[in-house]
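Next up is a structure, given as structure tokens.
Omission of a single protein chain aside, the complex is shown with its protein chains in their original locations.
For chain A:
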Amino acid sequence: MKGVVWQGAGRIGVETVPDPELLLPTDALIRVTSTAICGSDLHLMDGVIPSMERGDLLGHEFMGEVIEVGRDVKKLRVGQRVVVPFNIACGLCDPCRRGLFSACDNSNPNHRMAEALYGAVSGGGLFGYSHLYGGYAGGQAQYVRVPFADVGPFVVPDGVKDEQVLFLTDIFPTGYQAAENCGITPGRDVVAVFGAGPVGQFAARSAMMLGAARVIVIDRLPERLEMAARGGADTLNYELEDVLIGLQERTGGRGPDHVIDAVGLEAHGHGPGALADTVKQRARLTFDRITALRWAIQSCAKGGTVSMPGVYGGLVDKMPMGAAFAKGLVFRMGQTHTHRYLDPLMKRIEAGDIDPSFVITHRARLDDAPRLYQTFRDKQDHCIKVVLDPWA
């Protein structure tokens, strides 16, 4: 089959690799009909996530048709059309039973690698996202092996198009969880979203669905801000105006009641803090540049929430903890417990509350993946979200 392969930092290729097979009786095989490139795939491309190996198959946003199930699979059946959460969960451990699917105790075979890096017990496995997260082959391919077939895959109705449900795999639930974590008081709270990438777009629209009185989206790319504005958000371009003053003005001096950092470890931004972060990241002294997080903390209203769907991988410094403490902020973060949101968000889509395909700017063949990784990373051609067809 064809698949998108990591060939080293900065090098993405499409290669012919052996078809996947069932490895365990609880596995299923999926014929992938649509797959997407995620902002977090760019962290892999850039080589800032450790433990990638040449030849690793990428991709954690995919859906398709079940073509084979192992003998211990009880619910999922051949022929069903499914979306598959990007995180792998066993469904039986204590975190899974509490709904904390991304913190699964059992799904990461390389738990010890994460323990060595973080000095703590690891989270669960992820598709196509380094050996630190289990070394599972990704779904930017024609076929993919899905472990715990009765836990992850979610059957979608035939009537809806791939494009409407594909983002249930990651970015829609991720944006939604970020908004939900804010604990928005409907009709009252103002929410600021840093980063108008795909997750930021879904966070903004989710905050509106949850009743935010006003949503302000901050970015530097006009096309991304326009997309947010089309969804009903107020916008702020940090290259044209001072972020902190701009947010003060837009909130009567209070600051946003909640802030969402939808940027994570590769924040742009300027000033000595950002430069220092970049230098240190290049020198492997720190993993994470945190300009967006600093702005989020500094701008947030007293007693507000800093919600962090953006990915962080290591240590951060120059974090304004004094401001966070003085204002009594609450921090919520972590990988998305995707499994929780599949059913409720599917209902939102069916009810017409949202059509997630609004975020797609590029549709292409799998063979075009290397070029589109570049386009997406360099933010050329107004690229916001790429969907690939493995069979075109």
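Going forward, a contact is a pair of C-beta atoms (placed from the backbone, for glycine too) under 8 Å apart; a residue touches a chain by one contact, two chains touch by 3 or more; residues count from 1.
Convention: contacts and distances are computed from a predicted model.
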Per UniProt, the name of the complex member that is left out, chosen from "Cyclase", "Octopine/nopaline transport system permease protein", "MaoC family dehydratase" or "Iron ABC transporter substrate-binding protein": "Cyclase"
Which residue of A:S107, A:Q201 or A:Q335 touches the chain not shown here: A:S107
Touch with the omitted chain, as defined above, among A:D41, A:D56 or A:D257: A:D56
Contact residue for the chain not shown (choose from A:E21, A:D242, A:D317 or A:D381): A:E21
Among A:A9, A:V78, A:L92 or A:M321, residue touching the chain not depicted: A:L92
Chain not shown: contacting residue from A:G64, A:G123 or A:P147: A:P147
Those residues of chain A which, in the complete complex, touch the missing chain: 1, 3, 5-7, 13, 15, 17-21, 23-26, 50-57, 90, 92-94, 105-113, 115-117, 125, 130-132, 134-137, 145, 147-148
